[in-house]
Each structure stands twice: as structure tokens, then as C-alpha cells.
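Excluded from the complex is one protein chain; the other protein chains are retained at their positions.
Entry: chain A
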């Protein structure tokens, strides 16, 4: 998860987010090389005494600095397009979780097995325990089995919201009257946080999302416990 001082991407919890991080690192490396090259050229201009008043054309160098950027762009485009198509792949989710954004909390429904519905409110700062993350922890977390494809169906009950978990590389708008679907896979257990990402009123910053990734057996017993409440 990210804290106030996180400058780079957080560790990923999903293979697609991992690929996104790799693409980011690849593109940033290319950008840094270009920046260093241009910076060096500009700095060397300060300190050299080359001088040629009658310069009119340079066909060879112009050919180089047309073809080389095109090649660099191909190097950036090919991994980017591969990931773009990979993110759009259809797959067969194991579990479907529905989430509805309200002002100002999320409610979740698991209707695959038993009719489980619950609301997830942020824990207010004055009711926080020592182990809670301020403004990030909630009373009821969403539990999902790890290493399984999860389908999220997101909508809203009143105004626009947006459901996101950055370490999974997932962000979907919750639009009233519309069902948006996204699918992801968690490849490790743990607790993952996110915050509402579409301005929705006074408490927009105070409706976080917390997902707990657990083993399939624990998930089944969680479903069983929740369905008895």
C-alpha cells in the first residue's frame, strides 16, 4: 500500500499490475536515456567552441535523427500494445462480487452462493484502534480467494463514484444506472486498500475500499459465517 511518502509504484498484487509496472519501468528507462542524452548535448554546447557560419544542411544527421526516434517509439509501442490487449482478455471468473457506491460508503453483494450483502463504512478517526490505518480502514472488508479470477460489477446508487485498488491496477467508475465490469486475479494474500476516485460530495475522501485476499478454504468459511448473520 502507499503512504504519504511513496514516490514510485507500490508492489503489485496482481499479474496485470505487475506487467503495468514493468511497462512503466521500461518506458521510463527509455525516457531517462533520452533525457540524459539531450542534457549532455545541451551542457556540451556551453563548453565547446565549435563554430561554422556557413552551415546549410546535413543530410546524414537528419536521416539519423528521423529514423532513431521512430525506432525508439516502436520500442515503446510494442510492449504497450501487447499489454493493452492483454488487459482486455476475456477469462472465466470464479467469483463475482458486486459493489454499489453510495454517499458515502460502499456496499458489497456476494450472490454466487448465498445472498450476502453488507455495507463497508470507514472507521472514523475517533473510533480508531492502534492497529488501524487512519482514513483507510473499514469495518467490513471484502474477502476474496487468491489465485482465482474475480469479477467485480460496479455501480452506484446516487452520484458518480469510482472503485479502485491501486496495487491491483484496477479502477472503474461507479455510474448510477449502469453496470461496469472488471476482472482481476490476486496472486498473494494480504489486505489491499483503495479510496473512492470520483468526487461525490462532502465525504468523498472518507469512503475507502479494503480487500482481504485469503485462501479458498478461509473464503468458504467466511461465506458460511457471513450467510448466517
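Couple of notes before you dig in:
Here is the rule we go by: a residue touches a chain if its C-beta (ideal position, glycine included) is under 8 Å from a C-beta of that chain, and two chains touch if they have at least 3 such contacts; residues count from 1.
Everything that follows uses one rule, which is that contacts and distances are computed from a predicted model.
Its record in UniProt calls the unshown chain "Cytochrome c oxidase subunit NDUFA4", which is the match among "Autophagy-related protein 101", "Cytochrome c oxidase subunit NDUFA4", "FAD-dependent oxidoreductase domain-containing protein 2" or "Oncostatin-M". Per the touch definition above, the residue from A:11, A:62, A:119 or A:139 contacting the chain not shown is A:62. Looking at chain A, the residues touching the absent chain are 57-60, 62-63, 66-67, 70, 81-82, 85-86, 88-91.
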